[in-house]
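Encoded as C-alpha cells, here's the structure I'll be asking about.
Note that one protein chain of the assembly has been removed; the remaining protein chains are unaltered in position.
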Amino acid sequence: MDDALVVAALLLVAAAATVAVFQRDPARQAIVLSLLGLALAVLFTVLQAPDVGLAQLAVGSAVTPLMILLAVRKVRRKGHRK
Amino acid sequence: MTRRARLWVLAAGLLATAAVYAAACTELPGFGGSWHPYGDRAVHAALRQRTANTISSVNFDQRAFDTLGEETVLFASVLGTVVLLRRTRDEKRVAPEPVRVPAALRRYGLLMLPVTLLIGLYVIAHGQLSPGGGFQGGVVAATSLHLLYIAVDYPALERLRPLGLYELADGAGEAAYVLLGAAGLLAGPAYLANVLPLGTFNTLSSGGTVPLLNAAVGIEVTSAVVVLLAHFLAQALEIEGDAEEGRTA
Amino acid sequence: MNWWLAAACALVAGGLGPCLWGAARGPAGGRVVAQNMATLLLCLVLLLLSQGYGRPSYVDLALVVAVLGPAGTLVFTRLLGDEMGERPPGTRLLTPAVLVGAPATVVPMCIAAGPGRAAAKLVLIGVLLIAGGAVTSRAVRRG
C-alpha cells in the first residue's frame, strides 16, 4: 500500500509540474502552481515529512498565488495604459 | 542568436543533463533503503537534547548556524523586494476603487482571522514537539491578516496593519536570533550553543534554546511575509505610474 | 490491508488527478472550481493518511488546509473576478462534495479515535471544511 501511495503521489506531482510549465498565461499558471503545491504536500506526507508538507501548504496555498496574481495585475495595468 | 538556434542549444543541454543525471541516479543508494548514517546520528542527538521533533532540533540546535544563514537570505530578499517596490518620486498613490463583498464572505473573513491566527501561533508554539515551527506557522499567521483583504476589503487591511511595526519586527526577529547565538558564546562553548536547561521530553518548554530560536524565526517569517505582501498590494492596487498618467487613468 | 491508506490512495488517483485535469483547461472559472475541489480532497486525504499511518500529529496538516484552502480559493475569486464569469461549470458539485466528504471522513475517524482532544480537533476540522466550502462555493458562483 505504501508503494502504491508513493507512486500515485509522484505521478501526480510530475503531471502537475508538466502542466504548470505549459500554461503560458501566468494567471492560469498560478492556479496550476497552487495544485502543484497541494500535490507536493501529499507527496511529502507520504514520504513521512509532515514538517515539509506543512511548509509547502502554508506557502503554496495562499501566499504564492496572491503574489503572482498581484504582479500580474500590476503588469497588466501598466500595459492597458500604454 | 535566433530563436531556432537557441532551442537547439537548449535541447542539447537538456538531453545531456538528462543522460548524466540518469547515470548518476543508478549510483545513488536505492529509494527507501535503510542506510541513513547522518539521519540516525541526528535522531540520536535530538533525543539527547530532549527535543521530540527531530527536524526542529536539526534546524535550531544541531545546524542552528545554517538556519541563521537561511534567515539572512530571507531577510535580504525582503529588503531587496522593499527597495524594488518602493514608491518612487514620479509615482502617486491613488485610493483603490471600493469592492462590493457579499455579507456572508465578510463575516467568514472576520470570523476566520482569529481562528487562522490562533492556528498559526499553535503551529509555531508546538514546533519542537509536533510537525510545525517558526517557518510554517509564521506563514500561516501572516496569511490570517490577509483574510481582511481577500474577504473584506483593502482599507480594512490597511487599518489593522501598521506596516512600520512589522518592518521593525522583521529586524527584531533576525536580531533576536543573532543575540541568542551570542548568548551561547557567553554562557557556553560556542556561538548558538544550546545553553538553557533542556527540560522534560515532549513538553512545551523542552529543548533548551530551540523554542526561543523557533519563536524568533516565527516573528521574522510572519513580519517578512506581511511586509512582502504589503508592498505587492500597494503596487498592484494603489500606486499609479507617473502623476500625469495617473490622473487620466 | 490498511483501508484508510487504500481510501487515501483512491482519493489521490481518482480525485486529485481529475482536479488537475480540470484546473489545466477551459475558462478561468472552471479552473478555480477545480482548485477549490482539490483543497477539499487534499484535506480529506491528509486526514485519512494521518489515521492510516497511526500518527495523530499529522492531523495538523489537515487543520492548516482547512483554513488556508478556502483562503487560497478566495484569492483567486478576488483577483480573477472579471475573468471568472457567472456559475462556472462544476460549481454545483462543490456543496454536495463537502457535505458528503467531510462527515464521511471525520465521523469514522472520530469513532476510531474515541472521545477526547483528538476527536474535538477532528470535529473542528469538519466544521471549518463545511464553513469554508459554503463560503467558497458562494464566492465562486457569484463570479
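Order of writing sets the chain letters: A, B and C. Residues in each chain are counted from 1.
In this text, a contact is a pair of C-beta atoms (placed from the backbone, for glycine too) under 8 Å apart; a residue touches a chain by one contact, two chains touch by 3 or more.
Here is the rule we use: contacts and distances are computed from a predicted model.
Choosing from "Heterodisulfide reductase", "Dehydrogenase", "Amino acid/amide ABC transporter membrane protein 1, HAAT family" or "Hydrogenase iron-sulfur subunit", the protein name stored in UniProt for the chain missing from the display reads "Dehydrogenase".
Looking at the complex as a whole, the chain kept out of the display touches A, B, C. Screening B:Tyr122, B:Tyr154, B:Tyr177 or B:Phe232 against the full complex identifies B:Phe232 as the residue touching the chain left out.
Of the residues in chain A, those that touch the hidden partner chain are 2-3, 6-7, 10-11, 13-14, 17-18, 20-26, 29-30, 33, 36, 40, 43-44, 47-52, 55-56, 58-59, 63-64, 67-68, 71-72, 74-75, 78-79, 82. In the full complex, chain C contacts the hidden chain through residues 53-58.
The chain not displayed touches chain B at residues 3, 6-7, 10, 14, 17-18, 21-22, 25-26, 28-34, 36, 38-39, 42-43, 46-47, 52-55, 57-59, 63, 67, 70, 73-74, 77-78, 80-81, 84-85, 126, 129-131, 133, 135-136, 138-139, 202, 221, 224-225, 228, 231-232, 235, 241.
The criterion applied here is as follows: only the chains that are shown with their structure count from here on.
Chain centres here are means of the Cα atoms, and by that rule the chain farthest away from chain C is B. Centre-to-centre separation of chain B and chain C, using mean CA positions: 24 Å.
Shown for chain A are the residues that touch two or more other chains, namely 50, 53-54, 57-58, 62, 66, 70, 73. Contacts with at least two other chains are made by residues 57-58, 60-61, 64, 68, 71, 75 of chain C. Partner chain A is touched in their complex by these residues of chain B: 53, 55-56, 123, 131-133, 135-137, 139-140, 142-143, 146, 150, 225, 228-229, 232-233, 235-237, 241, 245, 249. On the side of chain C, the complex with chain B involves touching residues 57-58, 60-61, 63-64, 67-68, 70-71, 74-75, 78, 128, 131-132, 134-135, 138-139, 142. Chain C meets chain A in the complex at residues 1-2, 5-6, 8-9, 12-13, 16-17, 19-20, 23-24, 28, 31-32, 34-35, 38-39, 42, 45-46, 49, 53, 55, 57-58, 60-61, 64-65, 68-69, 71-72, 75-76, 79-80, 83.
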